[in-house]
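Input: one structure, supplied below.
Only one protein chain is missing from this complex, and each of the others stays in its spot.
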Amino acid sequence: MSVAPKRDDYDVVVIGAGPAGLAAAATSAEAGLSTLLLDENIGPGGQVFRAISSTPVTDRNQLGADYWVGADLVQSLRASNAEVIQRATVWSLDRNLDIAVSIGGASAFVKAKRVILATGALERPFPIPGWTLPGVMTAGAAQTMLKSSALVPDGRTVIAGQGPLLWLLAAQILRLGGRIDRILDTTERGNYFAALPHAFAFLTSPYFAKGLSMMREVKAKVQVVSGVTELAASGDGQLASVSYVAGGKRETIPADLLLLHQGVVPNVNLAMAAGIEHRWDDLQLCWSPVLDASGNSSVAGIAIAGDGAGIGGANAAVVRGRIAARAAVEALAPAAAANLPAMATLRSDLAKAERGRLFLDTLFRPAPQFRIPSGDTIVCRCEEVTAKDVLDSVAIGATGPNQLKAYRRTGMGPCQGRLCGLTVTELMAQARGKTPQDIGYYRLRAPVKPIMLAELAAVPKSEADVKAVVRG
Amino acid sequence: MFRRSEQDERPQVQIFVDGVAVAARQGDTVSAALLASGQDARRSTAVSGAPRLPYCMMGVCFDCLVTIDGVGNRQGCLVPVAEGMQIEIQKGKREIGK
Partner (left out) sequence: MSRHVDAIVIGGGIHGCSTALHLCLAGLKPVLIEKDYAGRHASGVNAGGVRQLARHIPEIPLSIRSMGIWEKITELVDDDCSFESHGQVLVAENEDELAVCRARVAELNALGFTHEELIDAAELRRLVPAVAETCPGGVVSRRDGAANPAQTTTAFRRKAEQLGATVREGVAARNIRYSDGLWHVDVGSESFAAPVLVNAAGAWAGRIAADLGEPVPVETVAPMLMITSRVPHFIDPVVILRGRKLSFKQFKNGTVLIGGGHLATPYQNRNETVLDWKSLATSAQTVFELFPVMRSATIVRAWAGIEAKMKDDIPVFGPSSRHKGLYHQFGFSLHGFQLGPGAGAVMAELIVDGGTQTRVSDLGIDRFHPSTLQQ
């Protein structure tokens, strides 16, 4: 079932089989480049098209037309000559374009002439009191279970946060007969005004009509509380209740499941570990890679496509994947590029796909109290470090996320900062009166996913290494 | 917390959770099967022993860590169930050398 890569080197290695990766790999392979697509999940699709080839949710209306677009992308990929390996975890990528990948408990090394990173997004940390309790999950987690296993919430369920995904999930849960007791909308009231100047572009984007009808569908069936300014989960070893403040009034409701969501941010771990330069994005409140118009990063030969290049959504991801692949084709097999859509066409497709993004980013910019926690609220889930712990360390001299490791083990657990990095940067920036760009981020290193010692020990070694074993 | 939609017609797969037989469906991840089982699948952390369940279900939070067929610290949300699979819920620091 798990097969190692057929070759040691490829023209193009694409990492991640979401919308960007699927499009990139198909484009690259169709142009005749030897192409390997590595993806960590059981099947292709990434998060947005999760389980596209295997979902038990067969009624097409339930997951919606936007989901089933993914089936066409997978179709194109399968029609191409791209080599595709699922359940392949890339754990190292460096500036020499050497890639280490774990497949079925064994690691292989492959080399690429070009790498297209399509590692997508993850949900922004939502560090509220009690967010580590069993029974508190992300909205994306619930959607993953819904798409791949037709599982729906059936206990007392609260959905809290903001953003398009939250409404889509709510609609899907209801269509599948699941239970939602209340939706707590944390969108800041001031954001509506801030977003107004960008409204025209949004009104003429495809998101508008779809979003509106979905919200109507949900609001007809579920009590929605807007203007939520505080949120906490509590319980003894298991979620028991959710309390919130809206319009200055506190309310506590019993709950078995709390689904949190306040947007998505680029999944930067592999890109940063490869040494790619990132900058703080003040609107999207996250780290985004520094890229040229074709997605090329600061490391020669590595391009980034999809939400890992900065959040743009699934449609933009597909186009960015095609742009990055076309750039690779232009570099490696210029003659073959003639058969691909022109770069100008692709760029205009991208502009269209990105329309309305500024409105969404402004409207759903999460409020500070939901990004920058205080007191005993856990910041680093792995090492169980609280906001107070971080602030105490700042008080005695910790200046940034890397220095903080000397005081507290933030970011040193298995998730390698994925669930605390943004929080730590913003928390330290606020405490020190600096910008997040000045404060910086964790220096990330391979393995970007943990690897078993026995697996590493079994990696073939070069002759020089074996000789070097004997101390000189 | 979760239940299966009636339209799910995938074949059943039997797995064992700390020795107890649990019915899963083909294509479930280990984490999804555990959450669907209705059983107490809470692990406890290696740091403080605090109880946890999966948080992200997409391979980034590592709160789904579980021992699968004797191999510890696997991300349950990335591994599909297989007939007869032996799952152990991790309590505290995982014993090595088993």
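Think of it as A and B in the order they're written, each chain with its own count starting at 1.
One rule holds in what follows: contacts are C-beta pairs under 8 Å (C-beta built on N, C-alpha and C of every residue); 3 or more make two chains touch, one makes a residue touch a chain.
For clarity, every value in this text was computed on a predicted model and none was experimentally measured.
For the chain left off this view, which of A:Ser28, A:Asn41, A:Ser92 or A:Thr186 is in contact with it?
A:Ser92
Can you name the residues of subunit A that touch the chain not displayed here?
92, 94-96, 98, 100, 109, 275, 396-397, 399-400, 402-403, 405-407, 409, 412-414, 416, 443, 445-447, 450-454, 456-462, 465-466, 468-471
Contact with the hidden chain only, please: which subunit B residues?
On the side of subunit B, residues 46-47, 71-73, 93-98 touch the unshown chain.
Convention: only the chains that are shown with their structure count from here on.
What whole-Å value do you get for the distance between subunit A and subunit B if each is reduced to the mean of its CA atoms?
Measuring from centre to centre gives 22 Å for this pair.
Spell out the part of subunit A that touches subunit B in their complex, as residue ranges.
Where subunit A meets subunit B, its residues are 40-42, 47, 51, 54, 56-59, 87, 89, 105, 122-123, 132-138, 140-142, 144-145, 148-155, 176-178, 237-238, 256-257, 267, 381-384, 413-415, 418-419, 449-450, 452.
Can you check the complex and tell me which residues of subunit B touch subunit A?
Touching subunit A: residues 1-10, 25, 27-29, 32, 35-36, 42, 45, 47-48, 50-63, 65, 71, 73, 77-78, 80 of subunit B.
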